[in-house]
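With one protein chain held back, the other chains of the complex are shown just where they sit.
What follows is subunit A.
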Amino acid sequence: MNSGRKLRMVLLGAMLGTVAGASVGRAAEPPLKVGLLEDVSGDLAFMGMPKLHGSQLAVEEINKSGGILGRQIELIHLDPQGDNARYQEFGRRLLNRDKVDVLIGGITSASREALRPIVDRTSTPYFYTNQYEGGVCDASMISMGAVPEQQFSTLIPWMVEKFGKKVYVIAADYNFGQISAEWNRKIMKDLGGEVVGEEFIPLGVSQFAQTIQNIQKAKPDWLLTINVGAAQDSFFEQAAAANLNLPMGSSIKVMLGFEHKRFKPPALNNMHATANWFEEIDTPEATEFKKRWHAKFPDELYINDMGYNAYNALYMYKALVEKAKSIKLDDMRKVIATGDACIDAPEGKVCIDPKSQHTSHRMRLISVGPKHEVKVEKDYGTIQPYWLSEIGCDLTKKNDKDQYTPSHLPKKS
């Protein structure tokens, strides 16, 4: 059984793993090794595929324009198939055997938390490229995606003002869903709102008739949908069929899971989300970026924010290495500490916050219409990831290696 599995891994790796090093031989120095862990099979493959593509696109562009410090990049991609144990196994393999210079990837927060202790035992920088529930204060990790102060502190007050004070939450039952629900409780309390129901759904559950009825019983003004994965996304289709017809808000729908492309309209009608990237952004920089992406990957259904962030991660790595003139994490962190670790991304200029090593983002609130057309409702401009430094995380002084939440704050020393 085991050897069969291994054989399958090897075959898959050969098929999907990409070695972008055609011109390696010319370079005097050996290429920089970038380890990438993204699911391109299993339950989350439809989200992971754009992440692999974004990384491949960035590597190709950077290599064509001369590499990083004159060195080419070699991308080593492994597919953990959504299995946290495999994330750990492959993480160790990339860090210890392949000795990659930087590690990128992970989709779910569960996979990130599985990887982080392994990364912390090395001196290799790790880029996490998803939006997430926030709070990781760890010097080895650089977070490229948006966090609750960028997503929930904008979305929830807007939803309350527009639709009302009563919210019902359906959330995936793991750390992302649980901590996001905690954020919602805190923000709703500050706003004087009421959480009239909270339901945590085990991953893989696909039937929601009872949940839909529980929602109707609780009579909320709007829904916070932070359900995860293809199975749980069936909620939207089933809620639409039952004519539930409530406004919805989320930190992961549309720009991340592109449900508006995967479901037949009007299943996602009246969905709202705050995002630093969604494919419908039409600034000149974004249009240029989308053109390059679709030229390389013509079959891409949607360029989601994870794929976009994965693309940015490589450019951020390039910027850090070139400013530090070194590939050592300590030297790169000295650049971050200056507050000058910025790149010009397709969304605009984004910078890494020295204290938390999270990224500033230009946030927009988007809504989905009955024909699944996406509209920008509000532009918040650039929002800093301020929460961690407010509660006392300062990576320039101390490496906590912990994840904080509204109910788990650093001890006052």
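Everything below uses one rule, namely that a contact is a pair of C-beta atoms (placed from the backbone, for glycine too) under 8 Å apart; a residue touches a chain by one contact, two chains touch by 3 or more; residues count from 1.
Operating definition for what follows: contacts and distances are computed from a predicted model.
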{"item": "Record-based protein name (UniProt) of the chain missing from this complex, from \"Alpha/beta hydrolase\", \"Peptide/nickel transport system substrate-binding protein\", \"Cytochrome b\" or \"Branched-chain amino acid ABC transporter permease\"", "value": "\"Branched-chain amino acid ABC transporter permease\""}
{"item": "Among A:Ser65, A:Gln210 or A:Ser407, the residue in touch with the chain that has been omitted", "value": "A:Gln210"}
{"item": "Among A:Ala267, A:Cys351 or A:Leu388, residue touching the chain not depicted", "value": "A:Ala267"}
{"item": "Contact with the hidden chain (one of A:Ala242, A:Cys342 or A:Val376)", "value": "A:Ala242"}
{"item": "Touching residues on subunit A - with respect to the absent chain", "value": "1, 4, 8, 12, 15, 40-43, 45-46, 48-49, 173, 199-202, 204-207, 209-211, 213-214, 216-217, 219, 230-231, 233-234, 237-238, 240-245, 261-265, 267, 299, 301"}
